[in-house]
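Sharing a structure, written as structure tokens. Questions coming.
Every protein chain but one is kept in place in this view of the complex.
As written, the chain order gives the labels A and B, with residue 1 at the start of each chain.
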Amino acid sequence: MTAVALSRPARVLRIEIRRSVVLWSVPLLAALFFFDSFRTVSGFAPVWTVRSSVLTTNMIEDFGPFAAGLAAWVASREGRRKTGDLLAATSRPAWARQLCALGATLFWLLATYLACVAAVYIDTALQATWGGPPLWPIAVGVVEVVTFAVIGFTVGALFPGRFTAPLAAIGGFLLAFIGYHAALGVQPGMSTYALLSPSTAVPLGDAGVFYHVAPDLAIAQVMFMGGITVGLLGLLTLAPVFRVSYRGLLAGISRAGRWLCVAGVALLAAGVAAAATAFALAGTAKPGVSGWDIPALHDAASDQPVPYTPDCAGIALPVCVQPAFSAFLPAAAAALQPAAAELKGLPGAPVRAELVSDGNGTRNTQGMLFAGMPKPGVSGAPPVYNFNSDNGMAPLWGSPAGTDNAGWRAGFQQVFLSAFVAGPPQAGADILTPAQQAVVTALMTAIGSPAPQFDEAFTGNGQVVGGATQAQIAAAAQRFGSLSPAARHAWLAAHLTALRAGTLTLNQLP
Amino acid sequence: MNIELSDITRRFGRNVAVDGVTLDVGTGVLGLLGPNGAGKTSLLRMLATILPPSSGHLTLLGRDPRKPADRREIRRRLGYLPQNLGYYPSFTVVEFVEYFALLKEMPPHLVPKAVAAAIEKVDLGPKARAKLRTLSGGMLRRVGIAQAIVNEPELLLFDEPTAGLDPEQRVAFRALIRDLGQTATVIVSTHLVEDVGAACSEVALMSNGKVVFRGTPEELTARGEAGQGVGDAPLERGYSAILAAARSAS
Partner (left out) sequence: MTAAEVRSPSAAPAAPARWPTPPGVRLAWLHWRSRRVPAAVLALAVCGGVLRAALEWGWLFKTGHFAQEFPMIVEGGAAAVLVITTHSPFGEAERTASRWLPYLRLGTALAMTGMAIGIIQLCVTGASLDGGILVMARNVLGVTGIGLLSSLVTGGLLAWILPMGYIAFAEYALLQSWTNPWTWPVRPPTDRGAWLCACLVFGIGLAAFTIRGARTRLAEDG
């Protein structure tokens, strides 16, 4: 059997791949991925869209700067190693040579990046209970790594010096940083750039669950970064033209070759056009049901809610969740049963608890709601307790340091009881009156959970609010909690309306 | 003629490195002598198509290097060893020579054999898999020679090829270029007159950018006997006599 003969470019590429300096940086990249991206994503809910957000945020902050720096190092090789004359006397054009060097650099960078993507996706697949791996984040991430590398390569080729590589790495860090902060909306004037930056805040806990995430923004981002990449490759192609300066541009064009110049100009123009088009498209983006929609790219069919059959558990109070959150159902149901038992028979007591979508409030540049998110509450006839992933269950995801199950359970019960005691969801700040706080505290104690910690805002930063201090509230709670369950239940049945209206004072609690 | 130079000049700012050189060279070995700063390296770099001339006309292998397509074809048939050889320390000997064979657009199926042959010709077979960073200066020079000859070029340019070679290797190198000169045009720029005498069929002597002598080594020797040259060897005396005459004329 004869071996497959490799073409010339493939053989050059093989040598470059074998001897690439990037190979020696793979352990560092892997370590950064583990400590930063993998540990971070382990604290996210096992929802595909949520976990895949790390591909374009943390992982890019790990890979991007080194892609830029190492590519700059490779590109400056000819200048540092004084092989310019030797290579100039060969027939293969400079752009072909550089492409092989860049290709080898990208080979190891992307191989490492994709291996890390596989680690994230395999870990998610082992835990996710619904849906499948999204591919657009991979595409965006790959293009991002390539763009960082090409930026660094261009800088290294144009300025071959020993300081170019670390300066390119610093530039990579800054690009990733500025993109991230633009996405958070730190710079209001940069909103279109913010949309085009693949960096994002952690998406809502149910991103891509109730509604499909439209690929509009991902397409624009790929187009934008791809345009930058192609444009820079055009610049690299034209670089030899500008190096021959002793007789001016015409001499440079003549020496470099007319077709090469045409190709370089075409690449540069195509890149600029693509990037400008993406910028224009991103400028037309508007908030959609699950992210940002760009009218020219949007498929209206993707706005339809994703059909599902909820998973339910619990007898005293059935708790129903979208199947993507089935892993948390037993804990959620177990947490709410004792609390529901305290409320059973009371006017407006919920007959069911249901996880609903985070809704369609005002979002920041990457779809993170910061206003208008529905609050957990009891509503409807028959009354149903609605909670959402971010407000109700997010703390259950935990963090790289571990999950505080007891803390989550107490918090989940507190939110449930507070929603019932306070009445229908209110717009504005969540402020329970002292009497309401005392009742919730007493009920929490009655079901064996620790006394709740209300935020400082609830008590006005320690100042006297509504005529009560923390000590007074605690005393009233203890008093109310010392009643028998039947007496407590009867009092609540009789005074629930007044309690919800906020007209009861601490002294009026038994 | 593989090389046709007609009134070639090369300037670097106000410095005229090569001044109106006219030279025709065919198959054989031409030794290029001259003191430091005579313009030998600049001339060689123009012949290697790295540097365009400031004025004059240059034809290499019947082609005009000003045209990109012709230049590319020339480079396919060119072997060049610069004075300062740059290299990539992590490459092995085989990889380095193979890299240049591929950059010279040799047919891929011929590359492995050509690389092996080139490495054997410079007697680096046992070191074929060694990384370049582990080689001595002389061995690196031989690697440089190997990459220059791997594509069996029709035009070979060597700038100080024997720097760092031990005497035995220098003898081997002279035999090699005599052999190469049977079918190719070989130009060897060197300070070592004994290399010129042993290997070259012709000698050109440069001074201040001009070619002040063109002839055979015997003719150079004769000029030393006739003039007031100094040196231990006949060629050295011829060399110094011609230079002295050139300086007094200018």
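Points to keep in mind about this one:
By our rule, a residue touches a chain if its C-beta (ideal position, glycine included) is under 8 Å from a C-beta of that chain, and two chains touch if they have at least 3 such contacts.
Because the structure is predicted, anything quoted here is derived from the model rather than measured.
Only one of A:173, A:279, A:308 or A:491 touches the absent chain when the whole complex is considered: A:173. From the options B:89, B:107 or B:125, the residue with contact to the unseen chain in the full assembly is B:89.
The missing chain, though absent from the display, is touched by one residue of A:181, A:352, A:479 or A:495; that residue is A:181.
Of the candidate positions A:13, A:32, A:496 or A:509, contact with the unshown chain belongs to A:32. Residues 21, 25, 28, 31-32, 35-36, 40, 58, 61-62, 65-66, 69, 73, 80-82, 161-163, 165-167, 169-170, 173-174, 177-178, 181, 186-187, 399-401 of subunit A touch the missing chain (whole complex, contact as defined above).
Heads up, the rule we're going with is that only the chains that are shown with their structure count from here on.
Subunit A and subunit B have CA centres that are 61 Å apart.
Put simply, subunit A touches subunit B in their complex at residues 5-8, 11-12, 15, 18-19, 21, 77-78, 81-93, 97, 244, 246, 254-258, 260.
For subunit B in complex with subunit A, the touching residues are 45, 48-50, 52, 54, 66, 68-69, 72-76, 78, 80, 82, 84-88, 90-91, 95, 98-100, 102-106, 108-109, 111, 147.
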